[in-house]
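Let's turn to chain A:
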Amino acid sequence: MNPLDILYGAGGAWLAAAAAGLLAGSWRLGLRACCILSGLGGAAAVAGGGWSLVYGDTRVVSPGGASATIVGGPLQLQATSLAGVFVALLGIVAVAIAWYAPRYHEAARGTAVYLAAYNLALLACLGVLTAGGMVTFLVAWESMSLACYLVILRRPRSGAAAGGAFWFLALSEAGFLLIVAAFVILSGKTHATQLDVMAARGHLVPGGWRAAAYLLALAGFGCKAGLVPLHVWLPEAHPVAPADGSAFLSGVVVNLGAYGIALFAFSLLPGGGAWPGLVTMGAGAVSAAIGILYALRERDIKRFLAFSTIENTGIVVTAFGAAMIFHAYRQQALWAFLLIAGLYHVANHGCYKTLLFLEAGVVEHAAGTRDMDRLGGLVHRLPRSAVITFVGTLGIAALPPLNGFVSEWLIFQGLFQGFRTGSHLIAILIVLAAATLGLTGGLAIYAFVRGFGIPYLGMPRTRQAAATREAGQPIAGPALLAVACVALAVGAPVMLAALSRAARTVTGVALGPLLLPGKLTVIPAHPDFSAFSPTYLAIFLVAACAVPVLIFLAGRPRAASVSVPVWDGGIVSFRPRMQYSAMTFSAPTRVTFDALYRPSVSVRRASDDDPAGRSGPVHYEAQVTPVFERYLYRPIIRAVEWLADAIRPLQSGDVNLYLLYVFVMILLAYLLGAV
Partner candidate 1 sequence: MPMWFARGLRRGVVTTRYPARPDRSSAFLPAPPAFRPRQLTRETADRMIAVCPSTALSRPEKGDGEVGGVLVFDVGACTACGRCAEAAPHAVTSSGEFELAATARSALIKKIPLLGEAR
Partner candidate 2 sequence: MSSGVNDARRGTGGGPVAQDEAEVARQLRDKIAAQFGRSLHIRTLDTGSCAVCEQEIRLLTAPHYDLHRLGFFFTPAPRHADLLLVTGPMVRAFDLAARKTYEAMPGPKVVVATGACALGGVYPPDPFVHGQVGEVLPVDVWIPGCPPSPLALLYGLGVAVGRLAEKTPGLTFIADEDPSGGET
C-alpha cells in the first residue's frame, strides 16, 4: 500500500466523473453526481498527496505490467514528495470546485461537455504529477493542455472565448515543443526514459547540453507558469472561462508550470553553475513586478486576478532561482529552505487564488458584471461572500496573520541571506531581486485594497449593483478554501515540517530540525539570522483586535452613542460618481510608471467645446498600451501569416504534383539510407 494506490482511486473517480458529466450533465441530478464523484476524487488526491509528502518517493511502476503502453511509450507512474504538494493542492481545489459547481452551473448540454473536459483535465494534471516516465509525462501534459482548451471554450460561440482559448493553446503548444526538446536532450544524454533514472544520471549530461535543456524547460514550463513575456494567455483566457474553470487554471494549471521548473531545477538537473539560477530568478522577479503593475490597471475582476497570478508565480520562480544560486554556492541549507518556501507559496497561492476566482464568479452571477467600476457596496448585499473574499484578500496581499504573509516572509528571509554566497556580485543581484519583490509586495497590498474596497465597500455605482441580493450563491466551496488559508497560516509549522521532508527527498538536506526547533517557531535555515512564529503571531493579532472591542464595551455605559449620517460637507446628496473608482484609485501608479504603461489620455469636457466655458458632462479616459501584445506578438503573428501565404502554392491540388512530391521523398529516403 502506498500513496499511488490512493491516487489510482482519485484518477478513477475523475474518469467516472468525466463520463457521468458527459452522459448525464444535462440533468440536475447527473450534474450533482458528476460533482460528487469529482469531489471524492479530490478528497482522495488530498489524502494521497498529503501522504506522499511524508511517505517519501515511490519507485516507478508500470500499472498493468511493462506491456502497458501509452502512444508507443511505456506507461510509467510514481508518487514523489515533490509532486505530493501539488497533488494535495490539486485535490483541495477539486473538492472546492466540486462543492461550488452545482450551484454555479445550470444543467445543460454545454455544461455536460464542460464538466467532462474539466474532470479529464483534473485527471491529466494528476497524470502529469504522477508521471514516472518521460513519455507518460509528455502525453499527460499535452492532454492537460487540450482538456484545458475545452474548459476555456465553455462558450465557443463568443469571439472573446475563441480568442482567449486560442492564446492559451498557441502558447501551450509552443511550450510543449520546448519541453519535448528538453526531454529529448535529457534522455539522449542519460539513455533513460524513467524520470528517477534520469535524475540519477543527471551528472552525465555535459554542461552545454545541460544548460540548453534547462533553458528549454524553463521557457517551456514558463509558458504555463505565465513568466513574462510568455504570460499573455492568462489575462485573455481567464475572463472567458467559467469562474471555476479560471479558478482551476490559476489554482492548478499555472502551478504545474512551477512544478515543471522545480522538477528540472531540483530533481533532474541540479547543479550546473549559478547563472541558470540567476536567469530563473531574474525572470521570476520581472514577472512578479510586471504582473502586479498590469493588475493595477485592470477593472475587470478576473483579468485583475489573472495578472496577480502572474505576480505570484513570479514570486515562486524567484525563490526557486535563488535556491539554485545557493546550491551553486554550496549553501545546501538555503537551497532546501528556498525550495520549501517556494513550494509553500505555491500551496498558498493555489488556495487563495482559487477562492478569489470562485468569488469573482459569485459576484458576476449576482451583480451581472465583473467591472469593478460598475460594482460597489457589495459588503451589505453579499455579506458572506464579502467575509470569505476578505480572508482571501488578506492572504494574497501577504498581510499577517494569513498564509501569504508566512510564505513571502520565508522567501524574503531566504533572499536576505544572499550574503552567504560569499560573492558580492551575486549577493547584490539577490538583494536586487528581494527589492523587486518588496516593491511587488507593496503594490500587491495597494492592488488588493483596491480589488476588495472598490467592489465591496462604498456605495453601489449602478442600479444593477444596488439590486444585488444573496440568493443561493455557492458558499461552501470558497469557505473551505478560506479555512484552508487560515489553516496554512496558523498551522505553518506543521506544513513546513511536511515540506521539509519533501525537500529532503529532492535535495538530500535534512532541514527539519534546523527549520523547526520546536515551540511552533520557524527559523530560516540559519539559527543566527531571524525567527518568528506564525501561530503566535496569528493569536497575538487576533487578541490585539479584541482590545479595542473590549475598550468599547468597557466605555459603553458612560456616553450614549448616537449615529448620524456621514459628514459630507453639507452637500445636497452624495452620488455614486463621488467616490473613488478602480481606475482613479490606481492613478498614482499610472503617473509613476508612465514609461511602462505609455497611457494615452483622452478628455471630453463641455467646458472645452465652447468658448463660454459652460459646465457640463465630462469624459476622461486613459488607455494603457499593451506593450507585449503590440511589440512582441504582433510581429510574430504577421510573420506566421506571411509564411502561410508563402507555402500556399505547394498545395495546388494537382494530383500529378503530389505524385511528384511522393517520388522526390522516396528518392531522398533512399539516398539518405545509402549514406
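How these were chosen: all candidates are chains of the complex that A comes from, given by their letters.
Here, contacts are C-beta pairs under 8 Å (C-beta built on N, C-alpha and C of every residue); 3 or more make two chains touch, one makes a residue touch a chain; residues count from 1.
Note that this is a predicted model, so its numbers are computed, not measured.
One chain among 1 or 2 touches chain A in this complex, and its number is 2. Touching candidate 2 in their complex are the following residues of chain A: 562, 564-565, 567-572.
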